[in-house]
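Take a look at the following structure, please.
All protein chains of the complex are present and in place, except for one that has been dropped.
Read from first to last, the chains carry the letters A and B; within each, the first residue is number 1.
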Amino acid sequence: MSSKTRDLSDGTGGAASKRPLLEVRDLVKHFKVGAGIVHAVDGVSFSIMKGETLGLVGESGCGKSTTGRALIRLIDATSGSVTYQDRDILALSKPEMTSMRKEMQIIFQDPFSSIDPRKTVGDTIGKPLYIHRVGTKREREDRVDHLMELVGLSARLYNKYPHELDGGRRQRVGIARALALSPSFIVCDEPVSALDVSIQAQILNLLEELQNTMKLTYLFVSHDLSVIKHLSNRVAVMYLGKIVELSPTLSLFKNTLHPYAQALLSAVPVAKLRRTRERIILTGGVPSPIHPPSGCRFHTRCHHKTPVCSEREPQLLDAGEGHFVACHLVHKV
Amino acid sequence: MPGTATTLKRDKRQSKIGEIWRRLKINKGAVAGLAVILFLSAMAIFAPYLAPYEPNKMNSGPRLASPSMKHPLGTDSFGRDQLSRVIYGARISLYVGFIAVGIGAVIGGFIGAVVGYYGGRVDNILMRIMDVLLAVPQIILAIAIVGALGANLVNLMIAVGVSQIPRYARIVRASALSVRGQEFVEAARAIGASDLRIILENILPNCMAPIIVQSTLGVASAILSAAALSFLGLGIQPPTPEWGSMLSLGRQYMRNAPHLTFYPGLVIAIVVLALNIFGDGLRDALDPKLRQ
Partner (left out) sequence: MAALLSVNDLCVKYKTFEGIVHAVNGISFDIPERGTLGLVGESGAGKTTTALSLMRLIPAPPGIVERGKISFGGRDIHALSEAEMKKIRGNQISMIFQDPMTSLNPVLTVGLQISEAIVAHQNTSEREALKRTQEMLEKVQIPSARHKEYPHEFSGGMRQRVGIAMALACNPRLIIADEPTTALDVTIQAQVIELMRNLRQEFSTAMMLITHDLGVVGEVCDRVAVMYAGEIVEEGSLEQIFEDARHPYTTGLFKCIPDIEEDSSQIQPIMGLMPDPFDLPSGCCFHPRCPSCMEVCRVERPAFLRENGRTVQCHLYAKGGVTQ
């Protein structure tokens, strides 16, 4: 069992230091498709402090996963910069990036497709060590044993194949693989959304424990606000390739400023009889990222829109105490 | 579940091949298929000790004789002993069949995996080339290659192998496209695996099933293509015994000496059947999901 009461009063969370481990500036990723250009990520900036968890939340197609993947160069960004400990990640050469991968890792969403079905558990976890030529064969095997113990996998699973494991155990294999090279930064891309509730809680606690013992920094990408709130020190809300609100977790949930974030929060079904939040039902769906709306991208669905919203794009500005929001309504005052 | 953690740990170093063999062993048909192939290969290797007559010696018996005690499979139009020719024929036919398929499967499979993995322009260029090759009738392509390189056994195998490349490239590309989209390929990139490593270790093993199926069928068609080329004088020259050319020679005497086509045809059919059954078993043994 594990419980959590984080000091959320300061912007970075108690555990985090003042210096950012990772800084993202104006990250842009456009995909060319038949119908035009998909503006998947359109000028996203944020920083992640050492030891903190930044939650990145949004609905499907908002660009949150693309952002996470672009940070560690699984996808090549169109423009922008990512600075990790004073090094510009996007400018690294291929061999430099390969060795940088020891520092930055990723945990994937789908434990069924993220592990090669033809490799045993031991092989999968040991692969990063093999690729980076860490130690002798014997040492690598011992390291795999240690990693398996760390993530709560029994040693007898070493020679098992993925299909013999359930989703929760597979996700543990994925976590062990990400930890193999002792990274300091991990992108968690919806690591629990494919899991059952009771298993999800196990994995969340494991991720938290690992963060504490191994001093990890997480970018936690998810569509599940309860999970994001549980794990993050700060949260960024994305909509159509832009961050609309970025704030310390508690402040975001207590004092939600952006109309989209308000609607998103109110839409979460709560397993309680008396919900405290009034439900805001948005009309329509998310506009196409090929032709994003002018001005504020949310103006087509916003209940509070003003004429300026469709003309000028709001900037992500501080509304006090590190609570950033991109909305004309907030900053007009 | 028997076995403690320590004994299972010792298993850790068990070899992959040993494991595949263990799984293959369960499949009786596959083992039988393998036995037949090994038997035929042994027959080819030990042909001089097994064949009752010189395969090319004419008039070792009467012409076009039906099977008898003296000539168990009869004799052909030159009075050569059919059994000896079938035994010796295994040398060339199996050799050509396996090597040609090997060339086609390895090169074609690799091309397919590469274009499937990279996609985009590489895919477009290479696959259009493959389409052009596919559009040219295989036999004409082989004739061109043999014509350019000269008529001998090695060139024949190359010609038949190359003409099979596009098929493998196509089917492997199709599987590679679906494998590429899986997250484990992205995961391999995230841990720093190079593209070549991903293609060899992640993409290809997950495309094995269609390669194996195509290869087992390919052996028969390679044997027959080689025969056709030989028939045109572009491959193995007579009187070298070879199943395909025996088949085409016997065609003229189909009515009065059906044994001339029957037995070479039968061994080709046996090879194909054995390979197919073995191939199916191998495909299943390579797929951990089907492990019982």
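Descriptive notes on the structure:
The rule we apply is simple: a residue touches a chain if its C-beta (ideal position, glycine included) is under 8 Å from a C-beta of that chain, and two chains touch if they have at least 3 such contacts.
Please read all numbers here as calculations on a predicted model, not as lab measurements.
The hidden chain, counted over the whole complex, makes contact with A. Only one residue from A:102, A:230, A:258 or A:328 touches the chain missing from this view: A:230.
Although one chain is not drawn, the whole complex shows that of A:124, A:200 or A:300 it is A:200 that touches it. Among A:60, A:136 or A:213, only A:60 touches the chain left out of the display.
Screening A:282, A:308 or A:330 against the full complex identifies A:282 as the residue touching the chain left out.
From the set A:214, A:270 or A:317, the residue in touch with the chain omitted from the display is A:270, counting the whole complex. Along chain A, the points of touch with the absent chain fall at residues 1-6, 8, 59-60, 166-169, 196-202, 204-205, 223, 225-227, 229-230, 250, 253-254, 263-273, 275-277, 279, 281-282, 285-286.
Everything that follows uses one rule, which is that only the chains that are shown with their structure count from here on.
Chain centres here are Cα means. That of chain A falls 49 Å from that of chain B.
Contact residues of chain B toward chain A in the complex are 3, 5, 8-9, 11-12, 14, 182-184, 186-194, 197, 202, 205-206, 286-289, 291. The touching residues of chain A, counted against chain B in their complex, run 69, 72, 74, 98-99, 101-102, 105-106, 108-110, 113-118, 120, 122, 127-128, 131-132, 141, 154-156, 158-159, 161, 163, 174, 177-178, 180-181.
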